[in-house]
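Dropping the structure in here first, questions after.
All protein chains of the complex are present and in place, except for one that has been dropped.
Letters A and B name the chains as they come in the text, with residue numbers starting at 1 for each one.
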Amino acid sequence: MMTNPVSKITQGQFSFLPELTDAEIALQIEYGLSRGYAWSIEYTDDPHPRNTFWEMFGMPMFDLKDAAGVLTEVRNCRKGFPQHYIRLIAFDGTRGVESIAMSFIVNRPASEPGFGLIRQEAAGRTIRYTVHGYATDRPEGERGIETS
Amino acid sequence: MAIATGASNGATAITDAKRRYQAGVLKYGQMGYWEPDYVPKDTDTVCLFRITPQEGVDPVEAAAAVAGESSTATWTVVWTDRLTACDSYRAKAFRLEPVPNGPGQFFAWVAYDIILFEEGSIANMTASLIGNVFSFKPLKAARLEDIRIPAAYVKTFKGPPTGLIVERERLDKFGRPLLGATTKPKLGLSGRNYGRVIYEGLKGGLDFMKDDENINSQPFMHWRDRFLYVMDAVNKASAATGEVKGSYLNVTAATMEDMYERAEFARQLGSVVVMIDLVIGWTAIQSMSNWARRNDMILHMHRAGHGTYTRQKNHGVSFRVIAKWLRLAGVDHLHAGTAVGKLEGDPLTVQGYYNVCRDSYTRRDLPRGIFFDQDWCDIRKVMPVASGGIHAGQMHQLLDLFGDDVVLQFGGGTIGHPAGIQAGAVANRVALEAMVKARNEGHNIRIEGAEILRKAARFCGPLQQALDTWGDITFNYTPTDASDFTPTAAVAR
Partner (left out) sequence: MGSPLYSIPGTAPATTPVAEPTADAAAAQASPSTEARTVSEVLAQSQAGAVMDELDRDLVGLTPIKARIRDIAALLVIDKLRMNLGLQAQAPSLHMSFTGNPGTGKTTVALRMAEILFRLGYVRKGHLVAVTRDDLVGQYIGHTAPKTREVLKRAMGGVLFIDEAYYLYRPENERDYGQEAIEILLQVMENQRDDLVVILAGYKDRMDTFFRSNPGMSSRIAHHLDFPDYAPGELLRIADKLLEQHNYRFAPGARATFEEYLTARIRQPNFANARSVRNALDRARLRQASRLFADQDRRFTAEELTAIAACDIRASRVFQAAATQGPS
């Protein structure tokens, strides 16, 4: 189990709050839609802080008017990947931004094993650091499955 | 209201070359530095000075003198002018207006041809614009209020090495302000003790920790020690949270060689960010910007020293001008004030600084002290930093004033938490996330902010303690640098 104050991975906009309900998620989606963002759903079993490219659950959703469409896909994704991390990402295509404007986690595995820090001593007291995800000790496709 | 001047003696340029270049002393107006009909070219730099002429000095002549002394003039006529295309080198004061509610003060607009400034050099531009002119005797005081930098000159700069968009992508943090804290006490902690503060703050939920401006390499903590312990803390916190974390390693030092050495070591240790102080000077800033660009490093700028020349309203350089120059010179973070904290700043004026950092195109906005439209030509955006005397209880005000693209630095507000540094960090992060969430849900945080914090504190003990400790602290003094304008006056045209 992770030992930070919330005992879970703290990526995304709302990791320090109680998990958002679907109604609360819908309000965030609406906020993004009202600003013209396109929502996208991504999932992974390897939440390393530098693992940028989670798997895409379908394409980014353009031209939606209402949160229900996005929420439907979130539910589909949870059904397919109940023990994965799933996040919602909003893209802003405005010139000068052209990047992600919102990002938050909407599903987590039942237990979050977290990361270890591997230190390799080098010259002059320097240390090379590797953040190692315990989740990736198991091969791809077998992670996030409950043991014990 | 423009000043009627044509009649006052000496305000008109002498066009007859023989008379103009006769040896002797002429008024600046006669030498051609006052040109009321001049229409600035798109490639001109335009400066707005606030001038306070000495008693008995004609304001038009004073404005012409500012134009003269910041470009080609000297105190007497020189025949060598005639070897040059001197008409185009002369800066031209072209407009003068009394400052609303500022007796004895005038706004003077001065235009500079693009040939006057070396491409890509803030050092050169500042040597002209704030070089001699501020010590000039006929003026009691002078202040550079704002500057319009032409697109043609903007494009000679590379700007921020990372910019706030790319910074967010590297850190994987979107849709909320970033959180930081300055390690306290400023001086005296050993490397080991110092690293402890970093670890606690980052693990507790902050994105960044920060060296203070005067932490360099003193007897109590040499820089290598600091870097080594800090990076151990950063990496450990990253593993504990699954987030990218950073700590601004201040590489400010006596010489460029020292700064490069320190920055290089920070890079080797895997830091995502290094820090410099404004006092290192424009040339060193641009050199470090180039270094940061080559090494994928976020460059944090602490504006140490700026208050000596930005704070007084009648003399010096406005911070909005410094911010514009720093964006061109190329920094990624810039301390730009808090409006609600312990350091100087009127809220609208401070918002003006933020806009200069973050806009793609800054529009003239007199209430915020912005006098000119400024096209930033797609140069990257600077992430402003709000730091100094702020705490979780002000989260709604901060988010409302500055939006998402800002680093909120709670130094004392994190480290001084009664339950410890991690608890302080938790309080700030929970307050921030709760406020962003509520705002996105459509709540009016300006009105409901305090209530939103109280609700969040019900499920977060550390936040409750923070509110109990600091809830009522505000720093209310009259700011010295509110913008001067009257909506109906000529300035607002």
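One rule holds for everything that comes next: a contact is a pair of C-beta atoms (placed from the backbone, for glycine too) under 8 Å apart; a residue touches a chain by one contact, two chains touch by 3 or more.
Because the structure is predicted, anything quoted here is derived from the model rather than measured.
Only one residue from A:50, A:65, A:79 or A:125 touches the chain missing from this view: A:65.
Residues touching the missing chain, restricted to subunit B, are 204, 419-420, 422-423, 426, 430, 441-443, 455, 458-462, 464 (touch as defined at the top).
Counting the whole complex, the residues of subunit A in touch with the unshown chain are 3, 5-8, 16-19, 21, 23-24, 26-27, 58, 61, 63-70, 72-73, 108, 110.
Assume only the chains that are shown with their structure count from here on.
Looking at the complex, you find that subunit A touches subunit B at residues 2-6, 9-11, 13-18, 20, 24, 27-28, 31, 47-50, 52, 89-90, 95-104, 114-117, 125-129, 131-132. In the complex of the two chains, the subunit B residues touching subunit A come out as 165, 168-169, 172, 174-176, 203-205, 224, 228, 231-232, 235-236, 238-244, 268-270, 360, 378, 381, 422-423, 425-426, 429-430, 433-434, 436-437, 440-442, 456, 459-460, 462.
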